[in-house]
Structure formats: structure tokens, C-alpha cells
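One structure coming up, written as C-alpha cells, with questions to follow.
Apart from one protein chain that is not included, each protein chain of the complex appears where it belongs.
The letters A and B name the chains in turn, as written, and every chain counts its residues from 1.
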Amino acid sequence: MPQVIELKSVCRSFGKKPDLADRIATAFGVKSTAKLLRAVDGVDLAIEQGEVLGLVGESGCGKSTLGRLVAGILPHDSGAVLFNGKPMVDKTSQKTGKGLGVQMIFQNPAAALDPRQRILDAITEAPIAHGLIQRSQARSFAIEALDRVGLRADALDCYPHQFSGGQRQRICIARALAVNPEVVVCDESVASLDVSIQAQIINLFLDLRESLNLSYLFISHDISVVEHVSDRIAVMYLGQIVEIARASDLLENPLHPYTQALLSEVPTLDQTLSEEHALEGELPSPLSPPSGCRFHPRCPIAMEQCQSLAPRLESQGSGHRVSCLAIRKEI
Amino acid sequence: MSNLKAMSAVRPGKERISNTMQALLSKPTTLISGFLLILIIASAVFAPLIAPTNPYDLSTVSILDGRLEPGEEMFDGTIAWLGTDGAGRDVLSSILYGLRTSLTVAISSALVALAIGLSVGLTSAFYGGRIDAFLMRVVDIQLSFPAILVALVLLALLGKGVDKVIIALAIVQWALYARTVRAAAMVERRKEYFEAATCLELSNTRIIWKHLLPNSVSSLIVLATLQTAHSISIEATLSFLGVGVPITEPSLGSLISNGFDYILSGAYWITFFPGIMLLATVAAINIFGDQLRAIINPRLSK
Partner (left out) sequence: MKHTKLLSIQGLRTEFPTPDGPLAAVSGVDLEVTRGDVLGIVGESGSGKTVLGLSIMGLVDRPGRVTAGRIAFDGTDVTNYSEAQWQGLRGNRIAMIFQDPTTSLNPVQRIGLQMIEAIQAHRDVSTDAARQTVREAMVRVGINSPDERLEAYPHQFSGGMRQRVVIATALLNEPDLIIADEPTTALDVTVQAQILRDMRRLCRDTGTALIWVSHDLGVVAQIALRLAVMYAGRIVEQGVTEVMLKSPSHPYTAGLMASMPANAPRGQRLISIPGGLPQLSNLPKGCSFAPRCAHVTTACDVLPELSPTSPDHAVRCVSPLQERG
């Protein structure tokens, strides 16, 4: 299958580079060197056309940053982000038109809509600005867009505050689809919704994927949701991908100790949490990640080398890749 | 399927305006200060119609009317309710015309400052980084100088005239607007709809003016109101010092200045009444602006 999105050794950090004042202060020993937060550190990832790639991880793992890199709203520091084989046009550098192929649905639908904009304008603003439709066609276009997400036409003249969370998220989806993207990045798109509404939106995503042949990058901290919708799942920890596999493979046979812990810690209706702590300690600060394998301080099978040697993602067969020295040794 | 709330499709801005109006009408302080304000503004606007005389029409002014006490009759029969000044001008009429000048200067300079400050603040918030740092340092420097000092220097450079005073006051005030707008805009900039607009590749201009601007202006309404009061004070001070508006278009400040020489000789009313008017105007604007702020930003009032 052709790869619609490809990330090669992509890095993105946050933090100030030390300026002259900082350097002087450090020289005098007054201030320590400015810390750099490596939100995404050397990620290789590919999304195949028509697939749903799930991305799970806990807070601080960098999945939201990765989502924004894929959507093109954050420029990457190094590496390559390719869309259909060509370098992704960074949207912040204002090259219009070409970058519409990847769109994003955000976590908070209330904040994702301009409170002062009518729904009609919210949906048709970008298509008109990019010449995809004529102004005269705006209303009929918008009615179709809303229909696709299950909303009635009378929503067009209303404002965001008149809708519920689930409806707002539908509007956001309609807005994103209005520019005919090929890839949709869903960043915790159902996290803020109630369970029963969440189910409706998940169904909507699945339906749209069928009818519009979309590819998704589905980011969530909620593993049960990701499990349900994804074809493949990638697990992220402190800026790196530690495991990636077909969803069924990952669930039945998780190889990385972090993935195993994550899966066993999910509270479900049929599984009682065992009394054993699967995972000790807290998530380390992304500002000072552990040396070598970042997971080694909390890892139940950590070996000596894990402190100094950083593992790479290696294939274990049938598309299942794990980044772990201990596993490699076993196999 | 869709479950729209049964609310009318009123623009969020408009709805808030009617809520604000309701809140404004509910408190006595607001009602009184608001009423006073309307009265003052109306007086200024309709000054030519309601003033008993035109004190700057030299053909009607006579030195024989000079220094009449409040309530005395002038030469042509009109009663000088608040007395006359040294040159024979009716104080009440002078106040009304002076108020006109003062308010014109204050409101014009506020509008110009708002325009400049808005552009700078929005640009700063939108682009961030070095541009933001640079612009905000300029703002900081501007704000670290006392307003009157800057105004004096500018007027010395620009010369006399009502338009020069407006420019000077605008230059003195824009920084505060810029800073306020930037603060509000930075909050909006962090919100997801901003990222969505970037994702949809809307142009920077469109994002700034169509999305960032409308959502950042509510904080400016209060600031503009309070700054108007501040400008009136500054302008009055400048005119008092003799560097403000020219004699042909006196403002409250120059009226006060005019009457200063007469205080000790007993003709208190020449300074006193313009002074009261200035006080009342500034107080009314300040109190009203404060009430407005309490309503628009309820957390602050608690």
C-alpha cells in the first residue's frame, strides 16, 4: 500500500536556545544551561493510505506534538516529513493550497471553533479562500458538509455556543472535510466527550473512513478507544516510538514492557486490576529523560546495557517492531 | 437528530451587549454616572445651541462685563449664571465650549491610540518571538516615561494646535492599548481555533483581522473609557501649563489656567467652575468605566 505520510528521524524540541545573557550567566556559574524539551526525538513512522494508525501514550510522551508535525502546523527541527512522497509543506510558512491534504481535529471542540463565527462561515471560509468553491455555492456546499456529519441545515446560521460538545465536534469534522483532505489527524478528538456521545463520534469516524477513503492518525491516551478503531497501533514513550504493530498483534502479544504494563493497567469491566503493581514510579520529566533506554528506570526486565545503550525499533516479523534490548536478546 | 438549544441565533457579541446593558441598568452607581456622562456629552455636543452666549465671538464679548459675579446680569441682558471672566466672557458658555474641545481631543486621541495600539498588539501576539520581544520593549520604554513629560516634549516639537495635541496624546497612550490587546490576543492565540485556521492555511492577514481581532477587543472597551478620562486630565494639565490647545479654542484646562490669576483677588468662580466641571467629567467617566469593567470581567469585581 502506498504510504501517504512518512516521517523519517523527525525531531522537534521546545525551549530557548541560550542567548548571550544566558551564556554569560552560565560562564559565571550563576545559571545552569537552558533545558531543551525533546518532545519528539527521532521518530520514524509511516501511515499507509486508507489505514487508521493509532498512537497511544501517556501525558508528556509527545504524541500531540507528533500529531501537529504530521498535520504540518508545527515545523520539525530535523528529519523529514513527507506527504505522498513529497516534503510536507509547512503551513506556518504560508504556502497556501498544497498543504490542505492533511487536516486535524482537536481535543476541545469548544475552543476549536471561533465563537464569533457562524457555522456557515466556519465551514466555508477555507474552501472559498482557496478557490475550491464559489461564494454563491457556499450555502449548498455547507449543507452537504453538515449532512455528511449528521447535522441539520438549520445549524448553519447558529453560533458555536448554541451546540453541545458532540455537535461541535461534528462541526469541526465537517470543517476539516470541507477542504477534501486525504489524511485526518485526530488529537484526542473524543477525550472531552461523554461516553455515549464518544461512541457516536467514533462511529462517524469509521463511516467517513469508508465513504471518503480517508487515512487517520488517531491519537489518544485511551487505549480502549484506540484499540477499537485502529488497524495498526504505535506506542509512544518520552518522545520515541517504543513499539508498533498491527492492532490485533499488539493486543494479543505486546512485546515491549511498557506496552504490556499499559495494557494491563487499563480498567475494564471484565478485568480486575491485579494487586501487583505492573509499573513502578512516575513518568520521568521530559526535560531530563533517562540515559540509554528511556524506560529503563521503571522496566521490570531492564539489563545493565539498558542504562547506556539506546535501543532502536527493530522488526520482529509481520510488521511488528519493538525498541527493546532485552527482547532482542531473547529472540 | 440534532438537538439545538432553543436559543435565538444572536451573534455572541450582540447577546453580550444586551446582557451588559441589563447589568448596567441594574446598579444605581452605574445609572447615575451613566446619566451624568450622557448629560456631559450632550452638553458638549449641543454647546452652540444651549450656551447663553458664544464667548469666542469677539463681537459679543465686552470687557465691561468682566468679572461679574455668578448670577449677575451682563451688558446685553443675559444672566451670567456662573459669572464672567476677566475679559467679559460668560463662564458657563466657556465651560460648555471648553468641554467640547476637551472631549473632542480626548476621544480623538483615544481612537487614534486605539488604532495604533491594536495593530501593534495584534502583530506582537500573532508573530511572537523576536517581533513580539522588540515591540514590547518599545512599549515598556514608552510606558516608563511619565505621560505629561512625553506630551510636553512632543508638543514642543510639534508646535501648537488642537491636532498637534491629539497626536501628542495618541502617542502617549498607544502603548497601554498595545499591551492590553497583546495580552488578550495571546490568550486567544493559544486556543485551538487558531491552530485550526493555520491548519486550513488561511492567510495571516485573515487570521489576524477576522479571528484574532474580534475576540480580543472586549478588554479594550473598558480601557478606552478609562483612558479617555485620563486624556482629559492630561490635556487639561497641558493647557493649564499653556502648551496645550491654543487660546482660540480653549479647553477646560486653559479656562482653569485663565482664572488662576484671579483667585486671590476674589473672583474665584473663573477657576472654580471649570475645575468642578473637569472633576465631574473625569469622575463620571472613571466610575462608569469601572462599572463597565466589573460587568465585562466579573471575576475582578469579587
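Heads up, the rule we're going with is that contacts are C-beta pairs under 8 Å (C-beta built on N, C-alpha and C of every residue); 3 or more make two chains touch, one makes a residue touch a chain.
These numbers were taken from a predicted model, which means no experiment stands behind them.
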Next item on the list: Just name the one of A:Gln117, A:Gln167, A:Ser215 or A:Ser323 that touches the chain not displayed here.
Entry: A:Gln167
Notebook entry, point to check: Thinking of the whole complex, not just what is shown, which of A:Met1, A:Leu212, A:Val266 or A:Leu287 touches the missing chain?
Noted result: A:Val266
Check: Among A:Asp154, A:Asp194 or A:Glu304, which residue is in contact with the omitted chain in the full complex?
Finding: A:Asp194
Checklist line | On chain A, residues whose C-beta touches the chain left out of the figure | finding: 58-59, 164-167, 194-200, 202-203, 206-207, 221, 223-225, 227-229, 247-248, 261-262, 265-269, 272-273, 275, 277-279, 282-283
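Note that in this section only the chains that are shown with their structure count from here on.
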Notebook entry, point to check: For chain A, which residues are in contact with chain B within the complex?
Noted result: 68, 71-73, 91-92, 94, 96-97, 99-100, 103-104, 106-108, 111-117, 125-126, 129-130, 150-152, 154-155, 157-159, 161-164, 167, 172, 175-176, 179
Check: Which residues, counting only chain B, touch chain A once they are in their complex?
Finding: 1-5, 7, 9-13, 191-193, 195-204, 206, 211, 214-215
